[in-house]
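All protein chains of the complex are present and in place, except for one that has been dropped.
Read from first to last, the chains carry the letters A, B and C; within each, the first residue is number 1.
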Amino acid sequence: MDVLEDEVPVGGVAQDIGGVAADQLRSIVERIERLEEEKANIANDIKEVYSEAKGNGFDAKIIRKVVALRKKDKHDLAEEEELLALYRAAVGV
Amino acid sequence: MDVLEDEVPVGGVAQDIGGVAADQLRSIVERIERLEEEKANIANDIKEVYSEAKGNGFDAKIIRKVVALRKKDKHDLAEEEELLALYRAAVGV
Amino acid sequence: MDVLEDEVPVGGVAQDIGGVAADQLRSIVERIERLEEEKANIANDIKEVYSEAKGNGFDAKIIRKVVALRKKDKHDLAEEEELLALYRAAVGV
Partner (left out) sequence: MDVLEDEVPVGGVAQDIGGVAADQLRSIVERIERLEEEKANIANDIKEVYSEAKGNGFDAKIIRKVVALRKKDKHDLAEEEELLALYRAAVGV
């Protein structure tokens, strides 16, 4: 494997450890960590909107369903619901 | 590491490695593995039923929904659907 | 859509609802439900083995890791761990 080869960086900015460009890897990991943190913050914001909605008397689970339904193509959704109605009638639920 | 030191179990059924009852742990791990395998086999059987259903012209995704709906308490489901209808009307979806 | 056509089953075993072979669908759904139940039972058995292990002083999370490691090909695992050691050294973790 290339990255495992013994590389001697000559005056390079990257300090190689076992052939791994340490600086480059650290930079990658830090970028991911920053993005993961942003993502976690937004996930938290979403949770808070649901909490607030609940505090205002709404049902968070049902809002979640509405959000999911709105993501779908209207035509596909209509077809799906028609089929679901048939299957439910057939199975009795 | 201390715990990795060579310990001599004296007449014990379990051969301890670093104080871990090796035989007992192996037995636990093997039981889990057998159960995991059984579970994977059943998950595969379920997949096959869906495939077969699809082969017979059914829509697997809709069947999945029907199965989920049947798991719910009838009263809870009715309430949920009533609320969902209201929310959908309000939001227009 | 074919399944939406108004079909009148004449003495057929399947009672069609909106063109859906109701009996066939019910049978599919019931097979899935039985399999799902079996799967849930096994998942529960697995949980119990972990609980029991915990009761015997083992760390369930670490057992879970051991089980995951044993699933891997030995050669792949060795390569992975070698690379992980390099990356960890590079990043300092």
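By our rule, a contact is a pair of C-beta atoms (placed from the backbone, for glycine too) under 8 Å apart; a residue touches a chain by one contact, two chains touch by 3 or more.
The structure displayed is predicted, hence computed values, not measured ones.
Q: Among the chains present in the display, which ones are touched by the chain that isn't there?
A: Counted over the whole complex, the chain not pictured touches A, B, C.
Q: Applying the definition given at the start, please give the residues of chain B touching the unseen chain.
A: Contacting residues on chain B, toward the hidden partner: 1, 3-4, 17-22, 25-26, 29, 83, 85-87, 89-92.
Q: Go through chain C and note every residue touching the omitted chain.
A: Given the touch definition above, chain C has residues 59, 61-63, 65-66, 69-70, 77, 80, 83-84, 87-88, 91, 93 touching the missing chain.
Q: Considering the entire assembly, which residues of chain A contact the chain that has been omitted?
A: 2-3, 21, 24-25, 28-29, 31-33, 35-36, 38-39, 42-43, 45-46, 49-50, 52-53, 56-58, 63, 66-67, 70
By definition in this document, only the chains that are shown with their structure count from here on.
Q: How many angstrom lie between the centres of chain A and chain C, each centre taken as the mean Cα position?
A: Averaging C-alpha atoms per chain gives centres 21 Å apart.
Q: Just the number, please: Cα centre separation of chain B and chain C in whole Å.
A: Whole-Å distance between the two chain centres: 5.
Q: Listing for chain C: what residues touch at least two other chains?
A: Correct list: 3, 25, 29.
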